[in-house]
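Sharing a structure with you now.
With one protein chain held back, the other chains of the complex are shown just where they sit.
Our next item is chain A:
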Amino acid sequence: AAALKASESPFSTDEKLTSEDDVTAYNNFYEFGLGKGDPKAKSGKFKPTPWTVKVDGMVSKPREFGLEELLAFPLEERIYRMRCVEAWSMVIPWAGFPLAALLDKVEPLGSAKYVAFETVVRPDEMPGQGGFFQSLAWPYVEGLRLDEARHPLTILALGLYGKTLPNQNGAPVRLVVPWKYGFKGIKSIVRITLTDKQPPTTWNIAAPNEYGFYANVNPAVDHPRWSQASETRIGEGGFFGANRRPTLPFNGYEEEVAKLYAGLDLKANF
């Protein structure tokens, strides 16, 4: 990973960072396997350069962005909490830029209501996409409402810990939406499409009763198979220390984002 310069941001939390070791060795990235260590162990063949992201759909200026163009956006360091739907969390220093800045370049049409995202499909480089057993339907797809996508907290990340993204963290470019569960942060993005219909999302397709479209972090709505009331902060507390902490609504970003959901029943729209 190459060094990456990024300016400080007022959106960063001052919470203690999760170690780089944990951030890059404890991952869910099923394209590389189901185990937490698989993404690091099995992503060596993946080639994140050269790379282009196609931005199309309901925009007046559809086009492709090369990785160099993405890296040329003014990059900010965003230290965000990351809450996984499996009830663990991290604090990660991302480097990236607001997704809104990219959307501005393609000029979404007034009819556009949602943004759909798609991950690359490369079975030769991503062992979880090949072979007899396939855990999910590829490509991995995600989506946001346009106002969520344009929120200043929503970023496209190109790096972490001052370097370009390691393969296991979604190289070369991924989405980070800190008030939503981690699976919304789609990795290795190749396509972004503006649309007027709510786009399908991978985990919702796999288990609609467990994962909704919104996937906002919400301690009041349990996952059917585990409570979302508390979380384990990775790398803290050790073996004998209580490292469970209460989970905050919208992962602690309530003040910034709750207004996006005024009048929406968050239990029905989980």
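Some points to look at:
FYI, a contact is a pair of C-beta atoms (placed from the backbone, for glycine too) under 8 Å apart; a residue touches a chain by one contact, two chains touch by 3 or more; residues count from 1.
Just so it is clear, contacts and distances are computed from a predicted model.
Not every chain of the complex appears here, and the one that does not is recorded in UniProt as "Protein-methionine-sulfoxide reductase heme-binding subunit MsrQ", selected from "Phosphate transport system permease protein PstA", "YCII-related domain-containing protein", "Protein-methionine-sulfoxide reductase heme-binding subunit MsrQ" or "Alpha-ketoacid dehydrogenase subunit beta". Checked against the hidden chain, the listed residues A:Phe65, A:Trp88 or A:Trp179 yield one contact partner: A:Trp88. Taking the complete complex into account, residues 21-22, 25-26, 30, 34, 36-37, 86, 88, 133, 135-136, 206-207, 222, 224-227, 229-230, 232, 234-235, 238-240, 242, 244 of chain A touch the chain not shown.
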